[in-house]
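With one protein chain held back, the other chains of the complex are shown just where they sit.
On to chain A.
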């Protein structure tokens, strides 16, 4: 294993720390920088980091153990992730992962001894519309197939630097198949700011409230009310945070907005800042989207140059607001707003007790608005054009859907709020679909007979994930994939979710292996009742939805997963379970293993 020179580590720690003000609140950002440099956060660097950032070694190790994209041991020159999110899974991501591992002579998740490469499975990389997808050293890999996998393994074996890899491996397309109010009428840079420049915050809030805009991140909280609560909370300092964690499997509309409409999103943040009285904002960008960061930095810089951001917005020195980008590191839970704030403060992403809500005690305990990318994007358009314009297509305007799975045209669809599931399926060419998963793993499975249901605030909330399942799809695959996802992503803070998700995964694993029994069925029934009821946050609150939906909506498939043969002793192969110790003590020679 690679050994790092202490002097190199010390220099890297001093540089990274210095670039982040040696502030313990930036510990995660500093760790990420080290990870990039050394492909790990080396154990020897931990005390140095603690010293440099005026914090404890426990704090640093707590981050390394929590975030998937930080590792203790070097991942090597090429650090690969292959998405096993359901949409990618349906396109054969598993086989591709194994093909790559076989070609490179590695096991998934384990670094190759020569320090060349690590290949790990991961969940959604936000590229479901052009999967199977993956990441190499943070760069997106799209449309993977056997031949691309073989190309990649050759490039790695030959140690070809990334900038000499064929560009088409990295091509990301942003396909928008249906444009409505928002995507159909582009905003000139600064339009929203100019139109609110003469309005009072009250006037802006009144327009926003009249538009009926509510949160696009999934919870659908009225945006104007959120801003008002923050504005009215007593404090000198307030913050705006753009939630660009987009971790829900199957969602990628925020990616498209950040890539093609970054100005609009940032403009929405600037409008919000003006209304609530904030001078500082953050974009919390998920680690999987690190490749979007240079573009976003460039847009921010251009806006500063155009007086649309910075010390004197539109030349008004009383209007000051700036934005910095904070990176996430591969934790779905950090999309939950209070966990996100913890992460912004450089800690593990453990959801906070609520109340107090972020609007009164958020970042650094100051009033903070956390909004989804699309919410801010929509707010900018409403600020520029008025509430009546947004309201024309029915209450609450339009919503973006990220459509993937078994359909002809996976991509972005903007539909009026209240459209039916079937309309989206048809538009995407999902003929013959047997089911759709709306709102991702945390959402709901809808069978074909439910396709007339409307996607709106009261009946079917969604973050915008829309995964279509064709006639040959086994819905248990989806259940298993999502259940494992939650077991992987639970933050571990509270027992009902920490243990509940693991128990659910172990049953699902046994179902897949044909070793689930009647008592497991009872165990699942209990988990479905208990886990959401006792969990601390929304992750535990929704983690059992996939099993619940399979049980309630596909009873035949569900029953077939259990064998009634409920003998009192489970299958347990003692000899197999003793294989390691036998090898270690020489009872069986290593070669036989």
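Here, contacts are C-beta pairs under 8 Å (C-beta built on N, C-alpha and C of every residue); 3 or more make two chains touch, one makes a residue touch a chain; residues count from 1.
The rule is simple: contacts and distances are computed from a predicted model.
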Match the chain absent from this complex view to the correct UniProt protein name in "Acyl-CoA dehydrogenase family protein", "cytochrome-c oxidase", "PadR family transcriptional regulator" or "NADP oxidoreductase". "NADP oxidoreductase"
The listed residue (A:55, A:320 or A:499) that touches the chain absent from the view is A:499
Give me the chain A residues in contact with the hidden chain, please. 495-496, 499, 502, 506, 519, 522, 526, 566, 568-570, 572, 574, 576-587
